[in-house]
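What you see is the complex with one protein chain gone and the rest in place.
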Amino acid sequence: MNYQFDFSFLWDPDNAYWRDILHGTWLTVQLTVLAIVLGFALGAACAIGSTSRIPSLRRAIAVYVEIIRNTPLLVQVFWLFFGLASLGFKFSAFSAAVLALTINIAAYTSEIIRSGIESVRKGQIEAAESLGLSRMQLLFDVVLPPAIERVLPSLAGQFVLMMLATSIMAQISTEELMAAASRIQSETFRGFEIYIVVAVVYLALAMALRLSFAFLAWAAFPRRRRLGTPV
Amino acid sequence: MTLSLANIVYLLQGTLWTVALALLGFAGGGALGLAVALMRVSRFAVLRLAAGTWIQVVQGIPLPVLIFLSYFGLGVTGFDVPALIAVALSIAINSSAFLGDTWRGCIQAVAKTQWEAADSLALNGLQRMVDVVLPQALRLAIPSTIGFSVQIIKNTSYAVVIGFIELTQSGKIINNALYEPFLIFSIVGLIYFMLCSPLSNASRRLEARLRARGA
């Protein structure tokens, strides 16, 4: 085997494929950021809901989380995208992708945050109650900050996995990185090369995402800044 | 048009392929992952570095990209690569990074005193690992490993990117003909759920038992 690597198509004067890769990357970044923001909000809400005193709410959230965690993202995407289309809802591939990713990541986020909430010691909740804090104040001032601080590494890991999973959105023709790669492959027949390039881009994105979370932890949790990682 | 018996049989065939892929991926990923874990706790810095890099790199590449890389990469050797091989290999590579990383954690979680006790009995490095550390690490590793097997089953759905006809792809093909997406993908989802849910529950139960015993 003496395969000749040829990456020259990237800067082919007629067809500067690097632009397509850049454009696809930008879409991947948009998908990721939107899904993280929306998914975190929905996931945190579900985590809070799963500590509620209303049994039917807890039950509904548990069922949702179980369904999402025990089926592949791709099936959820097809279900939503083709299903909603069959009902006559006109969704762009991009919105469908964001919606599916949000619903998916929120379930994992909810489980992770819930485990953080459960790790908050009972004594702290009693102390806050004794000081007269309301249930909402207790939640937002006393329970959630240390809970989220504690599970931030797991959350970051899950978000990185989700970013990588955006790569299947090409299946519903979202014009993200993988879709760009697939098109370039079909025009240049340099499959191995293009996917090496794409792998490098995802690696860089994963690293950037991990760094962003490290920075976020540093910025959002002053105790970390002063004392390092909490035990 | 409605779902026929033939459609159901087709889906079940796809399910068999999904299970086969998952088993292949798990076997390959387990073997590779054990090597990665052992390298990660090795005495030799080079091996630790190599395994660490492997984990970082593989965990930063989407499985669909790995599948294409295997497909085209094996293709450049001149072979006509069956999709099954490309997908199974990719899942094995992907799993090796995740399993290797968790197993490394389990090996290191075996109490330091156990390592020292083995040393005091004059066991050599291999005996210490095989007779003392690994059996104890195994117990710690079971819940998370079963948990990851759920991930592997779900990951097999990525085989659709090169058109391999497993469960998700069979669903897609039937849907192209019948156009009953809610029905078909609900059934597909339900089959995945029936495969994954018992494993998830077992993993959670064992995890809780392990924690209870540790506390």
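All chains are identified by letter, namely A and B, in their written order; residue positions are counted from 1 within each chain.
Note that a residue touches a chain if its C-beta (ideal position, glycine included) is under 8 Å from a C-beta of that chain, and two chains touch if they have at least 3 such contacts.
Operating definition for what follows: contacts and distances are computed from a predicted model.
Not every chain of the complex appears here, and the one that does not is recorded in UniProt as "Amino acid ABC transporter ATP-binding protein", selected from "Oxidoreductase", "Amino acid ABC transporter ATP-binding protein", "NADH dehydrogenase subunit G" or "Rieske domain-containing protein". Shown chains touched by the hidden chain across the complete assembly: A. From the set A:55, A:88 or A:123, the residue in touch with the chain omitted from the display is A:123, counting the whole complex. Taking the complete complex into account, A:142 is the one of A:27, A:142, A:162 or A:180 that touches the chain left out. Residues touching the missing chain, restricted to chain A, are 121, 123-124, 126-134, 137, 141-142, 145-146, 149, 221, 223, 226-227, 230 (touch as defined at the top).
Heads up, the rule we're going with is that only the chains that are shown with their structure count from here on.
Chain geometry summary: the mean Cα position of chain A and that of chain B are 20 Å apart.
Considering their complex, residues 1, 3, 66-67, 69-76, 78-79, 82-83, 85-86, 160, 164-165, 167-168, 170-171, 178, 181, 185, 191-192, 195-196, 198-199, 202-203, 206-207 of chain A touch chain B. Of all the residues in chain B, the ones that touch chain A in their complex are 57, 59-66, 68-69, 71-73, 75-78, 150, 154-158, 160-161, 168, 171-172, 175, 179-182, 185-186, 188-189, 192-193, 196-197, 200.
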